[in-house]
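Left out: one protein chain. Kept in place: all the others.
To keep things simple, chains are lettered A and B as they appear, and every chain counts its residues starting from 1.
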Amino acid sequence: MTFARNGWYCAALTAEVGDTPMARRILNQPIMLVRDAVGDVRAIGDRCPHRFAPLHQGVRDDDTIECPYHGLRFDLNGACVFNPHGQGRIPAAAHVPSYPVVERDGVIWLWPGDPDLADPNQITDLQLIDRGGRPPVSGYLMMPVDYRLVLDNLMDLSHAAYIHAGTLSPSRARRESQYDSDETSIRVHTQMRDVEAPSSQALYFGDPKGDYHSDIEWVFPGTLRQRLAMTDTDGDPDAGAVTRNAHLITPETETSTHYFWIHTRNRRTDDTAIDERTRTIITNAFRTEDEPMIAACQNYMDGAEFFSLQPLYLETDYAGTRCRRAIEKRIESEARRAAVREPEHVGAA
Amino acid sequence: MTFARNGWYCAALTAEVGDTPMARRILNQPIMLVRDAVGDVRAIGDRCPHRFAPLHQGVRDDDTIECPYHGLRFDLNGACVFNPHGQGRIPAAAHVPSYPVVERDGVIWLWPGDPDLADPNQITDLQLIDRGGRPPVSGYLMMPVDYRLVLDNLMDLSHAAYIHAGTLSPSRARRESQYDSDETSIRVHTQMRDVEAPSSQALYFGDPKGDYHSDIEWVFPGTLRQRLAMTDTDGDPDAGAVTRNAHLITPETETSTHYFWIHTRNRRTDDTAIDERTRTIITNAFRTEDEPMIAACQNYMDGAEFFSLQPLYLETDYAGTRCRRAIEKRIESEARRAAVREPEHVGAA
Partner (left out) sequence: MTFARNGWYCAALTAEVGDTPMARRILNQPIMLVRDAVGDVRAIGDRCPHRFAPLHQGVRDDDTIECPYHGLRFDLNGACVFNPHGQGRIPAAAHVPSYPVVERDGVIWLWPGDPDLADPNQITDLQLIDRGGRPPVSGYLMMPVDYRLVLDNLMDLSHAAYIHAGTLSPSRARRESQYDSDETSIRVHTQMRDVEAPSSQALYFGDPKGDYHSDIEWVFPGTLRQRLAMTDTDGDPDAGAVTRNAHLITPETETSTHYFWIHTRNRRTDDTAIDERTRTIITNAFRTEDEPMIAACQNYMDGAEFFSLQPLYLETDYAGTRCRRAIEKRIESEARRAAVREPEHVGAA
């Protein structure tokens, strides 16, 4: 398996989900997202168990959805509640999966694994800067690449000095990084002394030069919290222009990835022109700089498994490699757990 | 195997085939269709046995076709009759398959299996309404889906109340269906009492409402005969506006299907405006309503075999399921027959 299933993944940003059902494939499962009558987001399987039609294309009637092909109706727990045909009997197997969902920090968190294990207390706090009720700057991209290549990209931000030089990062300057990790979290702290502010931060940091501080932390399965700060050269690291960002990485399929991002800052927070400029800089960077590079790497892998290609290990790969190993360990433990349960299940049948 | 080969399939409609050779892939075999000097349709393999060039692109000279790549000439029985090279010797293996073909009811029927078994008496009479020599309204679509999903679609017309509501079918009204079958034919009779005439039938049925009668019958391998009637509410079921249609389903490949349809009616048969309107309604329904839905279902099947996904069984699936089972049985019996003949063939060699 390619995915760890028992974890909270970002399924959508708050603004994406409304009263009209939408479809999103998550860990290769087709899912329908919609807000119910009281405004809560609900997530059920999008594939009708009858003939596999996409439920989200159906007619919504209160908190039921009618399959667009033959008219079976399902409630938002995934149970079939109406069969318009023949005697109208509803077969026992007439249901689609229902997924635990929590909306928090502007994010629709979804648990694609065993619902019994879903604990909302495990959802990572994004530590965003409060914008006084105004929504943060955020965005969504689908990247046609393996999600692990996206995690590699984020866990080794040394690439920013090359492909985002001057926009998201100072160019080619000397970086010092420290690493720190435990079982479900890996942290990288990087500083660059007396460098030019990249254009994304020059927008609200007054001086042309200063010290650059970057902290990024991966939390299982696909949450990255990032703090970027520009301070006066050799000044107080807590007294600068600070942004707190989230990068939320959710596998769509084995070879495509949902990439959600959220940006908040501590200066000029009411300046909508800066909001717009930031959105443009980030979208351009991810779409025209990261994505083509990651896709080119994936293309040159010719379908091979990453480690089978014996990638060169550099010091800067510490965090990305630990992140890959942590996910692998989870996948293996989920497989062992499934193997143990399988015989029990058979025994009980 | 995915296909039953020993059966009469529609290869083309009469008007499609002329003096210029055309290519059509049928049950994954590339076939060339053309009319010979006396106007009969002939069907031979389209793949030159020399270097696999498409024969239909070659120059036709009387009842021979010259391979466009190196000039071998084949007659319309598939035999190579001229080799322009070297000593001009024609190798024993220089031939392409020849397929039994019968033209009847405006249809070019082709037998892709063992020619020794081809019996024209097995061709299904389409029971169309005579138009006094005028050709019926007809059409052709290639659908990029497994042919069995198209058969499912046609054998359970309850979908029409959802995806063709108001155009081909009354909307969401109560349907009563009866089923009847034998080894090579499955029949569904459905009636809906006192419903609005759908626009396709309102064209020649005078009243806004009435009783709706639908009879559809599948005959092995891919012929569907359909009778649709609107009558006065509680009136004589034989005295209404009647259409007799054929749906002819021929696998192109494992994942694509030729769909031919023919429409005839008993009222206003000379009204060419109704002909055109009917053609538009049917083409739109098949192309913009059926095809996207069937393709969406196939997409959500992710390449899995249909029954392995444990589709929900509803009463309305009786006919489609029997149809799938009847075809499976034929495929198995063809495989057994081939297995028996194989050793004999080896022994004789």
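By our rule, a residue touches a chain if its C-beta (ideal position, glycine included) is under 8 Å from a C-beta of that chain, and two chains touch if they have at least 3 such contacts.
These numbers were taken from a predicted model, which means no experiment stands behind them.
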Which is it among A:2, A:28, A:122 or A:158 that touches the chain not included here? A:158
With respect to the chain omitted from the figure, which of B:83, B:167 or B:269 is a touching residue? B:83
Contacting the left-out chain in the complete assembly, out of B:54, B:139 or B:166: B:54
Residues on chain B facing the left-out chain by the touch rule are 30, 46-54, 57, 66-72, 83-87, 89, 91, 93-94
In the full complex, chain A touches the hidden chain through residues 152, 156, 158-159, 161-163, 172, 175, 177, 293, 296-298, 300-302, 309-316
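Here is the rule we use: only the chains that are shown with their structure count from here on.
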Averaging only over C-alpha atoms, locate the centres of chain A and chain B and give their separation in whole Å. 47
